[in-house]
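For this view, one protein chain was removed and the others were kept in their places.
Chains here go by letter, A, B and C, matching the order in which they are written, and residues are numbered from 1 within each.
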Amino acid sequence: VKSFVDHNALLADPAVDAVVIASPPDTHAAITIDAANAGKHVFTEKPVDMTFEKIDAAIAAVERAGIKLQVGFNRRFDANFKAVHDAMVSGKVGQPLICHITSRDPIPPSLSNTRAVGGLFLDMTIHDFDMACYLTQSDVESVYAIAATMLEGCGEPDTAIVTLRMANGALVTIDNSHTTFGYDQRAELFGTLGMIATSNEKPHSALLTDASGSHAVLPWHFFIERYAESYRRELEAFVECIHRDLEPPVTTTDGRRAVAIAFAAQRSYDESRPVHLIEVAGQAT
Amino acid sequence: VKSFVDHNALLADPAVDAVVIASPPDTHAAITIDAANAGKHVFTEKPVDMTFEKIDAAIAAVERAGIKLQVGFNRRFDANFKAVHDAMVSGKVGQPLICHITSRDPIPPSLSNTRAVGGLFLDMTIHDFDMACYLTQSDVESVYAIAATMLEGCGEPDTAIVTLRMANGALVTIDNSHTTFGYDQRAELFGTLGMIATSNEKPHSALLTDASGSHAVLPWHFFIERYAESYRRELEAFVECIHRDLEPPVTTTDGRRAVAIAFAAQRSYDESRPVHLIEVAGQAT
Amino acid sequence: VKSFVDHNALLADPAVDAVVIASPPDTHAAITIDAANAGKHVFTEKPVDMTFEKIDAAIAAVERAGIKLQVGFNRRFDANFKAVHDAMVSGKVGQPLICHITSRDPIPPSLSNTRAVGGLFLDMTIHDFDMACYLTQSDVESVYAIAATMLEGCGEPDTAIVTLRMANGALVTIDNSHTTFGYDQRAELFGTLGMIATSNEKPHSALLTDASGSHAVLPWHFFIERYAESYRRELEAFVECIHRDLEPPVTTTDGRRAVAIAFAAQRSYDESRPVHLIEVAGQAT
Partner (left out) sequence: VKSFVDHNALLADPAVDAVVIASPPDTHAAITIDAANAGKHVFTEKPVDMTFEKIDAAIAAVERAGIKLQVGFNRRFDANFKAVHDAMVSGKVGQPLICHITSRDPIPPSLSNTRAVGGLFLDMTIHDFDMACYLTQSDVESVYAIAATMLEGCGEPDTAIVTLRMANGALVTIDNSHTTFGYDQRAELFGTLGMIATSNEKPHSALLTDASGSHAVLPWHFFIERYAESYRRELEAFVECIHRDLEPPVTTTDGRRAVAIAFAAQRSYDESRPVHLIEVAGQAT
């Protein structure tokens, strides 16, 4: 194991074929461009970056270099969400009509931190925006966001419901907040033929029944425990797409789209009105 | 058992203390006024009526006559929704932040019928509007509705998501549609201390596991089966509020409020924008 | 509604077609015989009586009179157990291999009472013996019972496991005890093709998740609540079998068989050895 202070030193190492970028969000594009120019494949954490300008520059560099770029939407590799996706793709739920995505974490937001990472929508909900597209197999047409601040002294919203109208007609809700009971990560997809819904994963299934009721253990506390397997799988998929020269399972298009939805949600919240994705996505093209 | 062709003949019977109105929606207010004038207590099915003018005339007659009027929001008497309400009132979920209400029925809408009864929001969602207020213990501040038409040849929307911002800060989603799998009636309330969620009631709990998976029976097919007990309980409560001279558990205020939210949802859908309840409720006061 | 101090006065009433016997167990046969002689159909609570001699006399009287006799094994009419039975009969579980019946009630036994009613096996487990035959669709070949006394000062066993080898090869366990958490009434049937299992019925499905875990309400407290519907259905079935001149859904053969299994379980417990049903059933034929 070698370590480097400067990512360019790492990129200069001919033994390196591919890199994982887990730096602050507003450095992702710059490092991606450096990696692309060095001919290294890139796995970057979400978001691709924080402006369309930087994202599009990164995408251009990736295409020019002919490298693979995979974005870290790890939840696609969670067995629960994948099962919903697979039921959708196989036709078991029919045409998708309604999708509910619940995504709450156990950590109250720190004000400075959420601002630094782009606010609730770009930092946290972005995973759910990708999930909405992944589960309904559609792009987003319009976005409406309402939010509230539940924590004293935090000026940023920390609780939100985002409603999406998808291009294929499906209607989606995403809710985000912070819990006292661990990581709350669920999805329900309802269509013309049926519905598929996931439950939270728990450390064990034992149910205790005593004179006061039946009691089950809390869900896994946070992403490290809940999504451990998905992190392993997304990297395996990244390695496989390099080895077999396949398209990455999460593309730059997916990465840019999720940022666009986050921008639309932010504008919807700021202006208290539904926002068509084209209003926002049009900014950068 | 006696039967009457004209409700006024029934109202003239001195042996009658109270009446149940289950006639078409746009006749509720007129019959309520006749009953009030005859000094009979009234239990009316929802909605109280289809315009504020008629509703307010009915309320005035009820107050003038000093009779009891209870509106048929039977779901408040369902043990599942009552348990959510009770957890909220007792403080177990803390301050309410997010509430999801799912209300789907197994019967595809007939176009003529839904128009005659005021459309999806006034006919079907009105139960959920009352439920939103009942579960979060708050009035509504603003409404945003998106909807889609899933059935061929039906011009009216039959699938909708309505988002409510409650006066106490809670954010609510309601979704309505039509299922292939029976009556889908659930609620989830999430707050600063915890979450409480219901599941669908089923005819039995037997779970069959065979080589293809684990299989459970469908939920109760429709309202007659699912809400049988709640219909019994709401009428018991009506009788009790007469006998003991109590305020009815569902008041004219509740009945009028739910209609106002339905009007706001309809306007939001028609105008593709969030609507403040005051825009609509102001019409009639 | 008329009431009688003496059952013979009731039986003399020509307006009476059928009677329900819910008197102490050791009076069932005598009253059944009186009713049969009066030409009245009989629904009797379990057990048919407490000795083979009296039971066989009652059966003979019933056959002589050509009346219907139905025994109160109400659990066959519970939707949960019926679903297990129906899956068995329809072939969904294949050949039955293993069946677990759990039957625990919330009331600690009173010593005098359990002795008066024939002890744990004849009073309480008798329902489970009928259930074992009903669910596996077989007679019993041999019985092994172990038991324990959990309550101070009660000389009678109050906690037991009875193991049955059925004539068709299925192996059954029945467990009885007394709970702190209400009525615990479940069955699981496992066969060559699959398994079907029931859960306890509860007053509502609401699940509260807070910082300490997820919490569900207790099951229904006791038989009045849990089996209310089954009591209604068994009497409907009794009336129907009279009206349509059908064989009762629970016959005298079923009633006598369950008593025989109880006797075998008692002997197994007393002698600490497996007992073949023929050892006991042979007593009376």
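Assume a contact is a pair of C-beta atoms (placed from the backbone, for glycine too) under 8 Å apart; a residue touches a chain by one contact, two chains touch by 3 or more.
Note that the coordinates shown come from a computational prediction; the quantities given were computed from them, not determined experimentally.
Only one of C:Asp49, C:Asp78, C:Asp105 or C:Asp184 touches the chain withheld from this view, namely C:Asp184. Considering the full assembly, A:Leu207 is the residue among A:Ala22, A:Ala60 or A:Leu207 that touches the omitted chain. Interface residues of subunit B facing the missing partner chain: 180-181, 209-218. The omitted chain makes contact with subunit C at the following residues, 95, 97-98, 100, 104, 144, 146-148, 150, 159-161, 163, 165, 169, 171, 173, 175, 177, 179-181, 184, 190, 192-195, 272-274. Interface residues of subunit A with the unshown chain, by the touch rule above, are 79-80, 82-84, 87, 92-93, 193-201, 203-211, 217.
Simple rule for what comes next: only the chains that are shown with their structure count from here on.
A summary of chain positions shows that the Cα centroid lying nearest the centre of all protein Cα atoms is that of chain B. We define each chain's centre as the mean of its Cα atoms; on that basis subunit B and subunit C are separated by 43 Å. Separating the CA-averaged centres of subunit A and subunit B is a span of 36 Å.
The residues of subunit A that reach two or more other chains are 180-181, listed in rising order.
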